[in-house]
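Complex shown without one protein chain; remaining protein chains in place.
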Amino acid sequence: MKLADLLSQKKATILERWLHLLLDSYPSETSGFFKKEKDPFNNPLAFRLSQGLQGVYEALLQDTARERILASLDDVISIKALENFSPSQAVAFIFLLKPVIREELATELKEAQLSEECLEVESRIDGLALLCFEVYMKRREKLYELRINEVKNQVSGLMRRTGLTLVTPQQ
Amino acid sequence: MAKAKVTVPTPAEILPGISYKTPEKGWMDVKPDFRPGTYCNPANPKWLEWIGYPYPRAWHVTDEDWHLPSDWKETILQGMEDRLSRFRSLKLFFDICVRCGACADKCHFFLGTGDPKNMPVLRAELMRSVYKRYFKPAGRLLGQLAGARDLTEDVIKEWFFYLYQCTECRRCSLFCPYGIDMAEMTILGRELLSSIGINIEWTLASVAQCYDKGSHIGATPQAMKDMIDFFAEENERVTGIYTPITYNRKGAEILFVAPSGDYFADPGTYTFMGYMLLFTYLGLDYTISTYAGEGGNFGFFMSHEMGKRLNAKIYAEAKRLGVKWIIGGECGHMWRILNQYMDTWNGPADFLEMPVSPITGTKFENAATTRMVHISEFTADLIKHGKLKLDPMRNAHIKLTFHDSCNTSRGMGIFEEPRYIIKNVLPEGHFVDMPPNTIREKTFCCGSGSGFNADEYLETRLRGGLPRANAVRYVHEKYGVNHLGCICAIDRAVLPTLLGYWVPEVEVTGISELVGNALVFDEEIERTTDLRDRDLVGVGEAEEGVEAAEAAEEEE
Partner (left out) sequence: MTDFFKLHFFVPLAAVLGLVVVAYVGVQANLQLLFGVVVPYMAALIFIEGMVYRLIQWTRSPVPFRIPTTAAQNKSLPWIEKNLGEKLDNPETTKHVVGRMALEVLAFRSLFRNTRTELRQDPDHPEGARLIHWSYKWLWLGAIAFHYAFLVVILRHLRFFTEPVPGFVYLLDSVDGFLQFFVPVVYLSGLVLLVAAGYLLLRRILRPELRYISLAADYFPLFLILSIAITGILMRYFYKVDIVAVKDLALGLATFKPKVVAGIGVIFYIHLFLVCVLFAYFPFSKLMHAPGVFLSPTRNLACNSRWVRHVNPWNYPVKFHSYAEYEDKFREAMIEADIPVEKES
């Protein structure tokens, strides 16, 4: 069997393990709730993370449009970028997929041919990781932009009144 | 053991809590971690001097020493005793919680941050533990075993951290079998903090400005007038209708009070233009005051007393001007205060008359003693009586969902009026509600209420607002919703930021703005744009876009 097939076969278990690993970074009193609660509206954080991971995983298995990959990565990173974690913490999640796959497919991977394919998958993960930095930077920029916009909005009425316009660097 | 050898961390080691668990501790042993984005800045001492509140001083949240007054502990304990004797709510809520956890997962800050101390029950326990230690024999005797702990500076810091991570939204109280209301405890807890000189800048700056000048923004009377006169011109430019307004006019029938956000901050300004269009359409005999120019009340976010001091101006001004009754604009906490506190604090308003709509003759019996009517009630009544000529197609570019603000929802109970208005000013099918456990009385907070609009607090606000934004994103993706309506000025200030982060495709609008768009005047010019200068559907290139949108809708 090919690795790609194995990966799609085990998709559900791998995704769950990956998500749980990610949720373990929250205080243990809370991670249990995050894992258990399936209501997307009462548990938006885990919901968004799991949507993102799913999208990323799919991108690993088949060719996906760049925007879609970025959007999936963003689902996760948009949350991580707020958590006062360092950049490395915000993008670490993507690397966690490697040990999850290795452990989940431990026996299958012993076949020599598969482990070669495995290297390929892992380098795709590295590629995704590079994209993560882009997404992370976008999110941090977004935060600055929102800060500026908020200040702008507070006086925007006045600005219109006086016929002035403020231009933020990004725009 | 592996850890000792490795110098380059593995990804699992980089994330906290994954490869190794920090030793688990009981909550009493965990201290808050003050990192940028998780706390609001302390108030500038000059504001405290303006309003005459205690212990003005410069201090920093991240400093070890907060320069508390030397008798801070006695002040807190005395303050607690005093409040226990004045508020049955506090005493009862301290005593009867069974820690069943029904409230635990109801708080948006818990859901968005995953911090267990953001469970309302634990937030309450932070204060309750001190209560037990000093006011209950069991706590005095048994200490920790009875859930009691000493009042230390660390406890004060913890209170500051978590009482300013509660937006007083009351969602927890809805689900609690005894109605234990963390909002009530937060209000009283913040009073205690304020009594030893711990206040936040955003709230205090607004309070001091409002106290002194008349509005949170700190606008002088001439600036306020200038701004609002400008809206009258803007209305004329867009609609051909000049909407003049009078200030501090004695003998007017109605005093109109709006939150200042509506006449200074976008997109609230468009809501204000909507109010003016409506009142001009009706030929209403009304005035606004530059002295009581603020409907909002940030004083309530630091103490009951300060709330009362700011609120007092509204009745005082109504009396001075000799108006018959008052209309209040779209604001959340303003209406919670008008509903729950105003008459008790500063009434009776017996110098006013029973509010009667001069257009429809409807008596607003529900405002019989406060004599203040919500703009949505007023407008809904007009529509019901067919007094407004409306063209919903002018809002055809808007696909709306409605955010019930916490305060008007769980602190007042206004759900139907805005929805009724929305359905009449939008084309059929342009309004969808979000999922039922995120609206009406179960609505999720914007995450920035009760004085948190500060930009240094952005990260926490965005995390706390995730549950709200997540539900918006759902209706956006599923139904193509592109606007979020609300009847709250804080919402109009903070939701654009929240959505800008989580669902940037959705914009925020007040309901009166939509009314202003839809109102048809006899002598108006042909409208090509809405109040925000955006092309109307059917005008210019917007046409194609809508056809595409409609086609997409049909496919669904």
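In this document, chain identifiers A and B correspond to the written order of the chains, with residue numbering beginning at 1 in each.
The working rule: a residue touches a chain if its C-beta (ideal position, glycine included) is under 8 Å from a C-beta of that chain, and two chains touch if they have at least 3 such contacts.
Not measured: the values here are computed from a predicted model.
Q: Just list which of the chains on display the missing one touches.
A: Listed by label, the shown chains it touches are A, B.
Q: Which one touches the absent chain: B:A12, B:M28 or B:V356?
A: Candidates B:A12, B:M28 or B:V356; residue touching the omitted chain: B:M28.
Q: Sort through B:D381, B:E459, B:D491 or B:D530 and give me the one touching the missing partner chain.
A: Among B:D381, B:E459, B:D491 or B:D530, only B:D381 touches the chain that is not shown.
Q: Among B:A316, B:I359 or B:V432, which one is in touch with the chain left out?
A: Once the missing chain is taken into account, the touching residue is B:A316.
Q: Take the complete complex as the reference. Which residues in chain A touch the chain that isn't displayed?
A: 28-33, 38-42
Q: Suppose we count only contacts with the excluded chain; which residues of chain B make the list?
A: 24-29, 52, 84-92, 95-102, 104-105, 116, 119, 121-122, 125, 138, 144-147, 170, 173-181, 184, 211-212, 214, 220-222, 225-226, 247-250, 290-291, 304-305, 308-310, 312-313, 316-317, 320, 338-341, 343-345, 347-348, 362, 364-370, 372, 377, 380-381, 384, 409-417, 420, 435-437, 440-442
By our rule, only the chains that are shown with their structure count from here on.
Q: Report the inter-centroid distance (CA atoms only) between chain A and chain B in whole Å.
A: Chain centres of chain A and chain B, defined by C-alpha means, are spaced 31 Å apart.
Q: Going by the contact rule set out above, which residues of chain A touch chain B in the complex?
A: Where chain A meets chain B, its residues are 21-22, 24-31, 33-34, 37, 39-45, 47-48, 78-79, 82-85, 88-89, 92-93, 95-96, 99, 142-143, 145-147, 149-151, 153-158, 160-161.
Q: Give the list of chain B residues in touch with chain A in this complex.
A: 11-12, 14-18, 21, 24, 35-38, 104-105, 110-112, 114-116, 217, 226-227, 230, 234, 263-267, 269, 435, 437-438, 453, 455, 458-459, 462-463, 466-467, 469-471, 474, 493-494, 496-497, 500-502
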